[in-house]
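First the structure, in the form of structure tokens, and then the observations on it.
Note that this complex is displayed minus one protein chain, with the remaining chains in position.
After this line comes subunit A, so read on.
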Amino acid sequence: MEIADLPIATSHRANLLAAGYSSLAALSAASPPRLARDLSIEVHEAEEILKVAVGANKSKGADGPSTSSVLKGVQNAWDMLSDEQSRRHINTGSADLNNILGGGIHCKEVTEIGGVPGVGKTQLGIQLAINVQIPVEYGGLGGKAVYIDTEGSFMVERVYQIAEGCISDILEYFPHCHDKAPAGQEKLKPESFLADIYYFRICSYTEQIAVINYLEKFLGEHKDVRIVIIDSVTFHFRQDFDDMALRTRVLSGLSLKLMKLSKAYNLAVVLLNQVTTKFTEGSFQLTLALGDSWSHSCTNRLILYWNGNERYGFLDKSPSLPVASAPYAVTVKGVRDAVNSNSKRVRVM
């Protein structure tokens, strides 16, 4: 990092260069009063600039006292391995989908789910918002959900239906849960599941940017959120944003913020995306919307599509899992395994 890259006011950068401070080392060596005089600014402003410069210089490694203090926030690969092995997953409701996802939707990762209209993206989003709340004693995370709805697709009566389906499956696989303490029984009601979904209705891309910026504060105030679902990330940026270059830059900023949030708060971020057509190799093909630069923003990408008469999920991108596809179905209870699945049916929970 050089002086031109410092996160300080533009005019100050220009004045620094004009005054002859051409390197971080030179700037770091200056005293606040001298810098204030050279730049014709207040001493406290000079102190701020020097604070930033000294920090940047240390990051550069020029005068670093020791490795561990210079590289703040670093984690060695072995510790990361332990961290990854203990990560939690959110059940999708379909064992086959869980299998290709390596256990389910991963916390600390951003997962994109896209598909054609009517294939079940919102159904899966709602299912995840319910499944994240499955109590720990029944194999779930016992967390809460933030559902950011940009399309108005969230139908609360359907959410209730899916919650009922989830509860009936818990009762089916854990027949003795009636013996549990009253507190445990209280959770197994659809109203409890709906009470722990925080719903934001977004009506413009500005509001979408605002809610993503606000999430950090929101998550600090509302504990135990384990999933943030944006349904869809596409709609307003596709409808209302005309400056494509600026759109790309804004979306990049948003995706970085979402990645940070998922790691800082140990939650999963799920972004639902629409499809568009792309002219490739002499013919039109379906592809997820928002373009190629956006596709770098997600850790995992799951594409939902029709294969004959069945719904399928295709794991298109993941750093640690092979490309694979799996059937699933949308039933009255929600997302489940396809009834004629060749896989042996395992416990949904």
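In the analysis below, a contact is a pair of C-beta atoms (placed from the backbone, for glycine too) under 8 Å apart; a residue touches a chain by one contact, two chains touch by 3 or more; residues count from 1.
Operating definition for what follows: contacts and distances are computed from a predicted model.
Peer 1: Would you mind picking the UniProt name of the chain not drawn here, from "Transport protein particle (TRAPP) subunit", "RecA family profile 1 domain-containing protein", "Lymphocyte antigen 86" or "SMP-30/Gluconolactonase/LRE-like region domain-containing protein"?
Peer 2: "RecA family profile 1 domain-containing protein"
Peer 1: So which of A:232, A:262 or A:300 would be touching the chain we can't see?
Peer 2: A:232
Peer 1: Among A:16, A:197 or A:261, choose the residue that contacts the chain missing from this document, as touch is defined above.
Peer 2: Answer from the full complex: A:197 touches the omitted chain.
Peer 1: Since one chain has been left out of the picture, which residues of subunit A touch it in the full complex?
Peer 2: The list for subunit A reads 7-11, 48, 52, 116-118, 122-123, 129, 146-147, 151-161, 191, 193-207, 209-214, 217-218, 232, 234-236, 238-240, 242, 246, 249-250, 252-253, 274-277, 280, 283-287, 303, 305-311, 314, 316, 323, 330.
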